[in-house]
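There's a structure below that I have some questions on.
Complex shown without one protein chain; remaining protein chains in place.
Our next item is chain A:
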């Protein structure tokens, strides 16, 4: 029979007549006890050995117990000092006896509390008497301590050594344990006996099987894998840290948003980051003297400065909407309008520039209602850079074009969208945007903190915006910073750790996967 080396050694060290402990086998075979234990269980499974388990109680002297075993128990020293002082005849002053007994600290209390209990005499009103008939040599506790000490290392195998066990009763043992002079512990001992099968195999002769470290092509093709044992690994140990690649979490969040929107029937838009203010603002019915169009908010380009061409007829219609308004009762803005400003190039402050380009029919041709479009793309704002604000961030932009859209349609669309991210109970706060009416700020309940947070801005595009673009039905739209959604979903505190060249690779590597 072929067995691994350890099992062979165990079989050879065990006996059919006497039970041998694992420790003894380990000593005999020079193998680590855990290896022997493993081999013993394997052999038990094979039916080659029988294993008996015994739970042993171990008694150990504490430091204090060892001290008293070497000397005397405090109460005995007190009794002897009391006899010396003649307390067997008349009561003697306590102070004198304690001094003579050379007791100190808590030994005094120990002596006093055990003195009367064990019949050495009486203590009353500061005086002590000694019973002349008491015999310290017959003190069972003192004798038990001595017996334990005589055992050498202070360890006693109580059950297996009947002689010792007889020397003191369980009562004494418990008493000494209470006094903190000895400690009791349990250990499990496994003892191995060869079974008949084990003896038979041993007689028939055993071969040691080869252990190998690695599965090799030769092992597999030669069929040797059938006879080998594989060296055991410490399968619990940590392996080397492996990073691998992963998609940036903000991209993952963007992809999730895109999935949701595509599922809701939205088509993706695409367009330039550098664009004319005409597409970014003028065609949105943003007055040219609106505060958001000053250099405080906007990144105008120094080079190049102006767009080559704008559709002349559209420019004229947009300018007319700004100056005169749209419709019989329409009023325009009482603001200056200059085509040169409309042609000025800037980094887009919102992706609504894509919406105006698409709505104008100049990107993918005229769009017929019903239609839904979206983008999740970068926008640029000259804001203060801080843990929650970046100069460039992703904006989720979406719009729905249909005949006769109502505020209720808008609310229903957003409720559906945000519910996909666990944000329920959307509240709609009436708001003002130059290009939408009615307009709403969207608030939602934070999925973990429960606080009310702003989650977007929305509205129905104004006719002053749509009419010049040639759109003859309703369009409702909304926008939201993707980073805001990310921070809500992951609970990050500083967006700069995530997005941009200040990012922390460890944070990116270790952020929990969400889906």
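Everything that follows uses one rule, which is that a contact is a pair of C-beta atoms (placed from the backbone, for glycine too) under 8 Å apart; a residue touches a chain by one contact, two chains touch by 3 or more; residues count from 1.
In this text, contacts and distances are computed from a predicted model.
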Identity of the absent chain, which is to be given by its UniProt protein name, from "Phenylalanine--tRNA ligase beta subunit", "ABC transmembrane type-1 domain-containing protein", "Molybdate/tungstate import ATP-binding protein WtpC" or "Polysulfide reductase NrfD": "Phenylalanine--tRNA ligase beta subunit"
Omitted-chain contact residue, chosen from A:238, A:302 or A:493: A:302
Residue touching the undisplayed chain, where the options are A:326, A:342 or A:477: A:326
Which residue of A:89, A:255 or A:494 touches the chain not shown here: A:255
Residue of A:270, A:338, A:366 or A:494 in touch with the missing chain, whole complex considered: A:270
Residue ranges of chain A at the interface with the undisplayed chain: 241, 243-248, 250-251, 255, 258, 261-270, 272-276, 289, 291, 295, 299-309, 325-336, 345, 347, 369-372, 378, 380, 382, 385, 390-392, 400, 402, 404-409, 411-416, 426-432, 437-440, 460, 462-464, 467, 474, 498-506, 508-509
